[in-house]
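One chain of protein is taken out of this complex; the other chains stay put.
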Amino acid sequence: MEKLFLKINGNEIEVEPGLTVLQVAKSFGIDIPTLCHHDQLSPIGACRLCVVETKQGTLQPACTLPATQGLEVETESPRVVEARKFILNLLFAERNHYCMFCEASGDCELQNMGYRYGIDHFAFSPYQTKFPTDFSHKYILLEHNRCILCRRCIRACSDLAGHYVLGMVNRGAHTMLSPDMESPLKASSCVSCGACAQVCPTGSLADKIGAFRGKADEMTKTKSVCANCSVGCGILAFTKANHLIKIWGEWESPVNHGILCELGRFSPLNEKRKRVLQPIIRQEGRREVISYQDAIKKATQKLKEAKNPGGIISPKTTNEALEAFNILFSTSLQSKNTGLMESYNEKAVKLSADGCLEDILIANAVVLYKVDPSTSHGVVASWVKKAVTKGAYLYIVTDEENSLSFYATETFKTSEADKLVNTLENSKKVVVILNPQVESADLEILKKVKAVFLPLYKSANSLGAIKKGLNGFFEKSDVALIVASDFSGDGNLLASLQDVSYLIVISNFVSPLTERANLIIPSATWLETSGTFTNLEGKTQDVSSIMEAPEGVKTDKAIIEDFMKALG
Amino acid sequence: MAKVKIASTWLEACSGCHMSLLDMDERIVELIQAGVEFTSTPITDLKHPPEEGVDIGIIEGAIGTDLHEEEAKHLRKKCKILIAIGDCAVFGGIVTMRNYFSREEVLTRGYLETESTKDGKIPTSDELGKLLPKVKAVKDIVKVDFYIPGCPPPADSIYTALKELLGGRVPVLKGDLLKYD
Amino acid sequence: MKNEEVGQLIKEYKETGEPLLTLLHKIQNLIPHNHLPAEVLKKVSRELKIPVSSLYSTASFYSMFSLKPRGKHIIRVCSSPPCKLEEYDSLIEAIGEKLNLSIGETTCDGQFTLEEQSCLGLCSLASVMMVDNDIYKNVTVTQLPEILDTYVEE
Partner (left out) sequence: MKIYRLHVLLSTDSRSILRGALEVETKLKEEIIKKGLENEVQILRTGGWGIEEGVQLTVYPGGLIYVINNVEDIPYLVEEHFLKGRPVKKLMYEIDAPAKVEMTAPIEEEIMKKQTRIILRNVGLINPEDIKEYIAHDGYQALAQVLSTMTPEQVISEIKASELSGRGGAGFPTGFKWELTAKAPAKPKYIICNADEGEPGTFKDRVIMEGDPHSIIESMAIAAYAVGANKGFIYVRGEYDLSIDRLNIAIKQSKEIGLLGNNILGTNFDFDVEVRIGAGSYVCGEETALMESLEGKRGEPRSKPPYPSTEGLWAKPTVINNVETLANIPLIILKGAEWYKGLGVEGSRGTKVFTLFGDVNAKGVIEVPFGFTLKELIYEIGYGIKGGKNLKLVQLGGSSGSFITPEHLDVPIDWNSVRKIGAGQGSGAILVLDETRCVIDFLKNLLAFFNHESCGKCVPCRVGLPKALDLLNRVTSGNVEIDELGFMEELANVMKNTSFCGLGQAAANQILESLKYFKSEFINHIETGYCPANKCGRL
């Protein structure tokens, strides 16, 4: 490719073709201010704050101006600065931008621009019209008075997340941001992915739980991986004094590219369950707090004495904890009686040799086979919607309501599942998203389809556990150890424990499982743990501890290692 | 050296900006030694600027009543340089929240409906200012020469601005000296 | 609601790829009170798989579409600068007085809606006014009552 030579602020610059002036400037460390622009979003040139002056004397927005051969621009010429000040003045005067009662003050991009260009008063009297504030949504606050109509939220909601909930209504000075058809956010088709709040430059869209709890630069930011399903989304967690304030999608993550779902973004902030904070032993119908050392001693003693010691582990714990768990049983206890809190059809697992999430985005046809990712694997649902808007066909096999049926080209009853084979015959790239717990009969049908298969495992490290040979409950045991993470234990699990005479549970929270336990040892949550998770694509990613665990509470891995130490 | 006379007043606001002025601490003394004379201010408790006028007028607070309007105009007439200090004077500030409601709604809520009110009555005395339909920033009523925003503005900002003016320079507030909240 | 007819129109759109704005025009003409009700837009959204927000964004952008019910008769007074040079202001005022209406409003009895109309390309005949599809040229305040009376229901 031919190199381009251009001049920015008098400096000769050599670049590859295909970039905008803004991108070029950024790569050379020249800071051009922007508001409607966001690195993750396609530029629209709406706010005009990024204007630069060309040699010909015109002002052009850098975000949409292509870098061309011989172009010469000034990024802070007097005319540019004057224009930017005016544009800021217009923005400040359009709605209510009094900083002192705004949640975003301190983190607001409009405010920062005001400071940068020395706006010490409003050149125009602000409008005194009151715009509505929408408090209806559980997690997201929509404050129209702060909106600068930059449309970042719309682009994030549509182009990045594929949900198309937000749009513009009316035109000109009456333009407003609108969920669906001017519905309250709560009543709209919003799926609470929160991407809008993450990209909002002002205090117009904010996450309610994190609101009014301080400025971002006073918070600790930690990159990690979400543990709420097997997608393995990259997150950026904001904490302050060991309190979790908000969670953002990590733009750099190769898995989710910054997009999250309700579970990932908001559920950890909304944690209401009661923590287990101290080891508890139940003897003769009484519960007693004991020391950690005594708990380890008691537990290992019971396991050692057992005829058939058994262990079940959570698929939400780290690979390192799983590894330790396997060693504990195979070496220290000499038992093969181990299991996982979930069970999958091994054949379905094998089907999915090399599928990855990116395949959905480039598919010609997507099949949702007896699975509805919207509530459990939100980002997968996002990707499916994006694929459909790009023109992919969507086929759904289900006997129930599916939340993505709006997007479906055709929906088949499960009894008609074999029709898929013919339907997909002419599709070049097919992605089948399936429930890995499907029956073998389903797999007979699916085998006939030339496709990439993506089983949606339930938990953050399901695949990691399966790869370590863990799948399904153990057969029979007299003394059992359950590493539960935050699982509460469903009816099936509790039933499988019927014959267990002594149950040791390592758990984050109080649950039916801990109620059934003879000995409870508290453990750190995933937010307090470092290690790795293997996501549904088989990617192994680093998890970093976001917060400190309560005093005396250890991670699964550390507890299991203490078991091993005690067993010698 | 001739004295540089300063008068300040406090309109619709919380007085926080004058607190910030006092927060200059011993630098007030420094200013006075450099020739500044504070004439009428809410702090000195003199109500009216001297007849012959002052060099610098400082207004804290927005224009909410006809009395505020009168007072702002009066000070403007009596001073050479007028400074609006604090968000209320500069932008309209928090007191403009009432602009979303009618005068009647505001008065009813304020004097009759507050939870602690018993047998309330909307005051009607002529000596009280009449609420204007909308609260305005000072610049919407009279010409303002310099602005020091902030809620309240940092004492450093006020000090820097006065110091610059005394030195015959045009104050430019930058960095930490320019803030809106 | 004229559900069946709307359904038929949408079906035609699907088959012929008829443009969205034309479809919306046709639907609006079908619906009593000349508007695009939310349920109808939802139906269009569902059938054509256009996100409801996108559809609403589009519909609300154009001045010829109304998202809320309008009167039986729509009075449109040309508000482009050439017509404003003539009688525009006094026409709006006179209509306002006669029908107790201002721009964008509908009379209580649901008979008339008053709207601004962008240039009709009849500037040499200013002031221009439309009632429904009837165009009136060189309209003056004195003619107004007569024009409006022809639309008032007996």
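In order of appearance the chains are A, B and C, and numbering begins at 1 in each one.
One rule holds for everything that comes next: a residue touches a chain if its C-beta (ideal position, glycine included) is under 8 Å from a C-beta of that chain, and two chains touch if they have at least 3 such contacts.
All values derive from a computational prediction rather than experimental measurement.
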Left-out chain, listing which of the shown chains it touches: A, C
Residue in contact with the excluded chain [from C:Gln8, C:Ser63 or C:Ser102]: C:Ser63
Contact residue for the chain not shown (choose from A:Ile8, A:Val21, A:Cys47 or A:Ile119): A:Cys47
Hidden partner chain, residues of subunit C it touches: 19-22, 24-25, 50, 54, 57-58, 61-65, 79-82, 84-85, 116-126, 133, 135-137
Those residues of subunit A which, in the complete complex, touch the missing chain: 43-49, 51, 58-59, 61, 64, 66, 79, 82-83, 86-87, 90-91, 93-94, 123-125, 148-149, 168, 170-175
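The criterion applied here is as follows: only the chains that are shown with their structure count from here on.
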Subunit A and subunit C, separation of their C-alpha mean positions in angstrom: 46
Where subunit A and subunit B are represented by their mean Cα positions, the distance between them in whole Å: 48
Centre-to-centre distance between subunit C and subunit B (centres being mean Cα positions), rounded to whole Å: 51
Partner subunit A, residues of subunit B touching it in the complex: 84, 87, 90-94, 96-97, 99-100, 134, 136-137, 139-140, 144, 147-149, 151, 172-174, 178-181
Residue numbers on subunit C that touch subunit A, as the complex places them: 38, 41-42, 46, 49, 51-54, 56-57, 60-61, 67
Interface residues, subunit A side, partner subunit B - complex: 98-102, 105-106, 111, 114-115, 118, 120-122, 125-126, 128, 130
